[in-house]
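Only one protein chain is missing from this complex, and each of the others stays in its spot.
Let's look at chain A:
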Amino acid sequence: MNNLLEVRNLSKSFGGLQVTRNVDLTIAPGDRVALIGPNGAGKTTLVNLISGVLDPTGGEVMLDGSKVTALSQRQRAHRGLIRTFQITRLFHSMTVADTLRVAAIQKNGMTYRFGWGGRSADLIEKSVERVLTDLRLQDRRDNDVSLLAYGEQRLVELGVALIMEPRVLMLDEPAAGVPQSESHIIMDAIENLPAELGVLFIEHDMDLVFRFARRIIVLVSGGVFCTGTPDEIAANEDVRAMYLGEAS
């Protein structure tokens, strides 16, 4: 199967400090790849490099076989490379439905439209309703996002990404900060992601990692320490000693 995303020899230095070291990874349609590693391993930096927030010092990012290394974050988003953030970034003055509409407007290139008429507007409303239904947020559609419980905010963050109909979705700690009582909402949402979507997710919650990942990449000091299936990673003594600890 052709890879949707391919990262080749990706590196990043800030002055004399190298934070990403020659990383290679691939994401195929339907992949569920977890990126784990201790704090400071460079996981979020790697996502920032892939999504175009940061420019790499060396290496390439390929999307659907084309180089996108020189493209901006915005251009990569238009090609279907979408991410979420470790700390929820929603539009605090808006309702849930308006937040989703903003994403749909960008997706459909309607930013400079001064009215809601036409077929595109219908498409937007349909996609907003679809995501609200999929994430079971219909009751929250007119609530201000800033007043939602944190677990629901994380869900809206995921909804914003899904409404973009991504080909590759990068989730940066989707369950971070979510109370145990609400984490099942996030787990259900991740479980029900479209089958053909390629997913790369950073997560510290090992239950979530071992439940959803079909492949795990362990990152240490900015470089790939090892890669394998969940069983292989769980059985790796070095990883257990270094990172998984009691969690394994």
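Here is the rule we use: contacts are C-beta pairs under 8 Å (C-beta built on N, C-alpha and C of every residue); 3 or more make two chains touch, one makes a residue touch a chain; residues count from 1.
Assume contacts and distances are computed from a predicted model.
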The complex's invisible chain, by UniProt name, from "Ferrous iron transport protein A", "Alpha/beta hydrolase", "Thiosulfate reductase cytochrome b subunit" or "Branched-chain amino acid ABC transporter permease": "Branched-chain amino acid ABC transporter permease"
Residue among A:62, A:110, A:176 or A:234 that touches the chain left out of view: A:110
Candidate in contact with the missing chain, chosen from A:28, A:102, A:149 or A:176: A:102
Interface with the unshown chain - residue positions in chain A: 51, 53, 72-75, 77-78, 82-83, 85, 89-94, 98-99, 101-103, 105-107, 110-116, 121, 124, 160, 164
